[in-house]
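Missing here is one protein chain; the remaining ones are kept as they sit in the complex.
Here is subunit A:
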């Protein structure tokens, strides 16, 4: 099953990658190799979800692109600019919402968000800051010191800071870790709004439903390697497929020709017929298949259906990926 999804960076030729990562490796001073030869292209305007278990290298990858960690090997282009050589041009396009809630405790919301805009080289623009704060329901809290805010509100402040300089690329590292349902919904609205304005969004998560909900494409990283990059809809289609296994009374040597239309698979021992069908289709074709089996004189003793979930695919990939 997994073999069908094996590593093939899926790239559509028509789209221009906004981030191009080639042969990126990172070995920390401790000797730990966090990333091993990553090649990845992120398309302009898409939402890309990077999935992976804890310690897979998600945060290291993001930190390198944003300039917080130095790469050991490889190159990264952000909107055509090398992140180390032309770091000014590259970084001014990028906004980062890190995983940890790290904020200045004593500053007000307004001051800290305005500070971020200046830091990224943009002249003051109170109207823009106001819009961000309103979008994130932070406007009422604009004069509150950050230390007085709740965890969810602090998360919003982090997002506001990242958006303050109008980035073209936004990284959200585990944005919904420890976030309540309401904030999660607000956050997705903001993310969709940004995407509609052409902002490219890369989010990391270990919640599969989150990727399903938001992403255009999904990448899976494990033990420092990208093991899958797939369009979400294609992945969902595979997810949407069910398998009907027909356990036969008598061994078959070959599939009868009158059943050819059903694209059946015969097991090696000749005692099982496997029929794959689309649960999202209007007709599953099961009734037709069963009557066709009867007319072909194939008798069976039992039926089983199984469904491959994204969770399952993910777990299998991660288990066998290294």
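In this section, contacts are C-beta pairs under 8 Å (C-beta built on N, C-alpha and C of every residue); 3 or more make two chains touch, one makes a residue touch a chain; residues count from 1.
Throughout what follows, contacts and distances are computed from a predicted model.
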item	value
Complex member absent from the view - protein name from UniProt, among "cytochrome-c oxidase", "Transport permease protein", "Elongation factor P--(R)-beta-lysine ligase" or "Manganese catalase family protein"	"Transport permease protein"
Listed residues A:73, A:104 or A:234, member touching the removed chain	A:104
Given A:118, A:193 or A:270, the one touching the chain that is not displayed	A:118
Touching residues (missing chain, whole complex) on subunit A	28-29, 66-70, 87-92, 94, 96, 98, 100, 102-107, 111, 114-123, 161
